[in-house]
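A single protein chain has been omitted; all remaining protein chains appear in their positions.
Going by the order they are written in, the chains are A and B; count residues from 1 in each one.
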Amino acid sequence: MTEPILTVKHLRTYLPSAQGLVRAVDDVSFTIARGQTLALVGESGSGKTITAHSIAQLLQEDVCYGENSQILLGDIDLLRLPEVAMRQIRGRRIGVIFQEPMTSLNPVFTVGEQIIEVLRLHTTLSRRARNHRAMELLHAVGIADVKQCMQDYPHQLSGGMKQRVMIAIALAGEPDLLIADEPTTALDVTIQAQVLSVLQKIQQELSMGILLITHDLGVVAQVADQVAVMYAGQIIEYAPSTVFFANAQHPYSQRLFESLPSLNKRNYLLDMIPGHVPSLIDPPPGCRFAARCRYAWDVCETQLPALTSTGAQQVRCHLYTKEQPLTHLPVSEKQVVMEKVITESHTLLSVQDLTVHFPIRRGLFKRVVGLVKAVDGVDLSVQAGETLALVGESGCGKTTVAKSLLNLVPATSGKVVYLDQELTHHKQDLRKFRSHLQIIFQDPFASLDPRMSVTDIIAEGLLAQRLVASDKARLEIVNRLLQQVGLPLGSAVRYPHQFSGGQRQRIAIARALAVSPQMIICDEPTSALDVSVQAQIVNLLKNLQQELGLAYIFISHNIAVVSYLADRVAVMYLGRIVEEGRAQQVLATPKHPYTQGLLQSVPEVGGGHKILAPVQGELPSPAHPPKGCHFSPRCPHVMPICRQSYPPKAVIDGQMVKCYLYIES
Amino acid sequence: MMPFKIDILWTDAVFFVLLASIFILIFFQRKQMKHARWTQVFKNKVGMSSAVVLFFYLCIAFLDSLHFRPELSQRLPNQETLYATQVESVLDLILSPLDVQMETTYAAPFATTSFAEEPHLVQGQVVYDFEPLRYTAEHIPPDTPTLTEISHIMRAALPLTGLLTAVTLVVIFFLVTLGSPTRIKALFIRIIRPAPRGVCWRTFMITWVLMLFLCTTLYYLSRHYHIFGTDKIGQDVFYQAVKSIRTGVMIGTLTTLVMLPFALLMGTLAGYFRGVIDDVIQYTYMTLSSIPGILLIAASVLILEVFMNQHAQWFASTAARADARLFALCVILGLTSWTSLCRLIRAETLKLRELDYVLAAQALGVRNLMIILKHIFPNLLHIILITIVLDFSGLVLAEAVLSYIGVGVDPSMQSFGNMINSARLELAREPTVWWPLAAAFIFMFVLVLAANLFADTVRDALDPRKAG
Partner (left out) sequence: MWAYIIRRILYAIPILIGVNLLTFLLFFVVNTPQDMAVVHLGDRYVTQEAIDRWIVTNGYDKPTFYNPKAQGIDKISDTLFYQQSMRLFTFNFGTSDTGREIGHDISERMWPSLALAIPSLLLGLGLNVMLALLMVLFRGTQIDTWGVTICVALMSISGLFFIITGQYVLAKLFKWVPISGYESGLSAIKFLALPVLVSVIAGIGSGVRWYRTLFLEEINKDYVRTARAKGLSDIAILFKHVLKNALIPILTGVVVLIPSLFLGSLLLESFFAIPGLGSYTIDAIRAQDFAIVRSMVFLGSVLYILGLLLTDISYTLVDPRVRLN
């Protein structure tokens, strides 16, 4: 092992807040060697970002550090460095990439100016040399038209491009250490794969140390050499990546893995971690995970376990501090089997040639000069009691499909037929069909009115549909629903801000269930949630389907959740469905090159390091879709005919696919 | 038979409605108030003390809005009671006889003799001499040094201060705690040892007692002296300044209130339904807002003046006339300033209607009217509240400017603008007559400063994004 670049010893970072001092980071130690990647993994609020910002000294001035805390970069202790000297470190020896590429670049300077600024600050290059170097950097991060990009302003670039520029800025000072704070969380999987491969390539060239902050175990598996799992401000497990994925030892790490959805867990309920992260203002005296741990005994409640070495890895758990380390943990209770049986099957909803176009107006009289074809001819059908997943990258039009099905966005043309009744052109009678079709949104913070109590929120549909006459009956229904979605009865009188993200999503589900729908459209219901909470919501959805025979249209970009939940999968690309079929089939043997690329881009927990970035380029604008097959500019198998006309449907082994590869010419 | 006749002027009526609705709102919302963000205002020392100061101003305005006409001693031949044409308020009653002109011309603050030497005949010869003031001569024993007398009076005011403090605090504490002994105990602990993020009861106590002390002392002093001297025609300046408070408070509160329904309705309609309605409403407020505000106000007031001259018979008394003009001024100011609130509300509604919870309500089949009432309006409340408190100080200041230009309140009405307007030339006199200006300055500054500070804390409490 080479000499360490960064050594963090007993880092404690306390942040003052209105409620008191938050012990955001509490005794964290790790090292990063040259050319190595350490992944700091944890759910939101675990203190991983604060740790990263402490290293780069980017926190507000009123932060306090522990007395024996040390952050050694080489042999300089950053915590004892004056701000003036720290400026020589930031950008020069430590580069930082942030999560939000959209807002992290200054909107009024060109990309070139923002890179050159770092070079001017930290190098002695001449003006010309700086310009040249900036272009080299952009080239290195995989930007094709470097000259143009130098002159572009950030808003002219896509999210992936911006993140590449951020990497170029962070690399400009040729740092020894790169801190990447959730660098791909805001990006699509295909773009995430591209950005991660750029990072890996550059790391090999420059042999930097990388501190990667992430919540995504898949990303960790792909790029990390070392893994440190954080929980409530502490590292609870610290191990080489391969060891960690082969044999995670801390109960929390284990349960994280168990709560990940996947294809082969389809017939079981996911494991859930009950409870929530303790308050960091007044943390419990014992193990911080004790309250949620299935193995916890009395020592765990009173005594904080130390980080103990168990061979290749270190674990903070009393199970491993005893004289006789346990070779096997007590086996958890058997997973609950949930085999799905659809008794009777009839078509609930069918959609034919649905289009939603938004006009682009330009010129003197705001003439319509073009159309954003958000949805451009979509056919779907959903059987009673089944789950259809709609998969695709952001901007492919999947959310617009959802909203136009419910007429929240008017459809431009096409037919939506619900149980023989056409919905698209009967605006007057639509109201009574509202109770059949419901929707759950992505952002649990925007989907509940902050000024209404939970009772009012859940009863809203009952009132609107005039389903229940008396107040008493309504309250009974609300209480029953709260029980059904797993919320305590006392919740009824409280307000949304008193609940966590997962609980809010439960309230949203209860609201949809109140009108007894037969079908619910779930628009990315778990993508704003942590893995353990995601498992709770996914389980709930699965249970409800079993109990009530609901049909779901499940919109998601998360392939793992889709593979766990869906019966059928439809893959969308630029306003059209390019492939559709039974979930197991589509996910196991994808036919369309886009589906293949998409699935390969998804980092897998068990996958280890693998070749990344199977899909090149980015999603084109739906205002100017490419001629012929929309995917042709990015397709590895492109043929001349693909650039001329859009491929017709082909059905192979019950899988619908729109690609010339499957059409006999 | 009462010896007076109650007279409710236009602005009185609207002001009472406003106060009543605030009380009703507080009464019905008292359960939710604990969680309401605006209660943060009272957890801030500046917010608490400025609120107390504003409350005193409001009380004075309220007392000055209880109008009546006293019975006259003469009666009609048929024994019917006659009432004075002059409308008086409870405040006049309290401050009387200050409302009657007493001196002949200028007198300096706390002076016992006239400001300038005045001619009078002594044994057939014209002699210039400082005349003793009529008012002070009545109340002050001759040849007492002023300072001694003042400290005397202030001491005499203390018992009343104590009594008022005791009574008001008992009432307030009872209202807050509803008589529950545990809550009273908790409250007293809070006063002695303030909690770091609790309501600032101690600040409240201090400000409250100080304001009460100030009020009673000024009142006692005004019984003996012209605290702020007298003006050119011998009117007491302190009285004028106190009377001006009502005008300022009325303009500051009623203007926003008058425009509120318009702005709210138009803004939500435009933002929620968009399309043609939006175009029409946008056109309306674009047109109105493109006329420079002060010119539109000037033009409207000029027209109003002509109109009122033509219809002089509509107004029973000069006070009614002046009041009608004040009310009309509020309407005019409101008409010119509703556009900005309307624009804000429209923009916010546009944002709200795209939010998931509104979409969810639409998906549940909730009718548009119900969505507006249940989802849009409640989430616009903070904007409205911020606008009301932010506009208040600006409007009080605007009144002064408008009155100076000649398009403000009726010249016969006591107002800060009219006071400044008549006082500004007095600075040019030798020796300088500075007190009318100083009085207007102090009374107005305290009001506007309190309003500004209060507005700041309200905005910070409701809109953390704009803190600073």
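The definition used in the following text is that a contact is a pair of C-beta atoms (placed from the backbone, for glycine too) under 8 Å apart; a residue touches a chain by one contact, two chains touch by 3 or more.
Here the structure is a predicted model, which is why all the values come from computation and not from measurement.
Chemist: The chain left out here touches which displayed chains?
Modeler: Per the contact definition above, the missing chain touches A, B.
Chemist: Among A:17, A:68 or A:106, single out the residue that touches the unshown chain.
Modeler: Candidates A:17, A:68 or A:106; residue touching the omitted chain: A:106.
Chemist: Can you work out which residue in B:23, B:130, B:283 or B:314 touches the chain that's missing from view?
Modeler: B:283
Chemist: Of the listed residues A:12, A:48 or A:122, which contacts the missing chain in the full complex?
Modeler: The single option touching the absent chain is A:122.
Chemist: In the full complex, which residues of subunit A touch the absent chain?
Modeler: Within subunit A, the residues touching the omitted chain are 56, 58, 61, 87-92, 94-96, 98, 100, 103-109, 117-118, 121-122, 153, 155-156, 166, 169-170, 173, 362-366.
Chemist: Under the stated touch rule, tell me which residues of subunit B contact the chain that is not displayed.
Modeler: Missing-chain contacts on subunit B: residues 283-284, 286-288, 290-292, 294-296, 298-300, 302-303, 305-307, 309-310, 393, 397, 400-401, 404-407, 416, 420, 424, 427-428, 432, 437, 441, 444-445, 448-449, 451-453, 456, 466, 468.
Convention: only the chains that are shown with their structure count from here on.
Chemist: Can you list the residues on subunit B that touch subunit A in the complex?
Modeler: Per the touch definition, subunit B meets subunit A at residues 35, 197, 355-357, 359-367, 370, 374-375, 378-379.
Chemist: Name, in rising order, each residue of subunit A that touches subunit B in their complex.
Modeler: Subunit A reaches subunit B through residues 18, 403, 406, 408, 430-432, 434-435, 437-439, 441-443, 446-452, 456, 460-461, 463-465, 495, 508, 511-512, 515.
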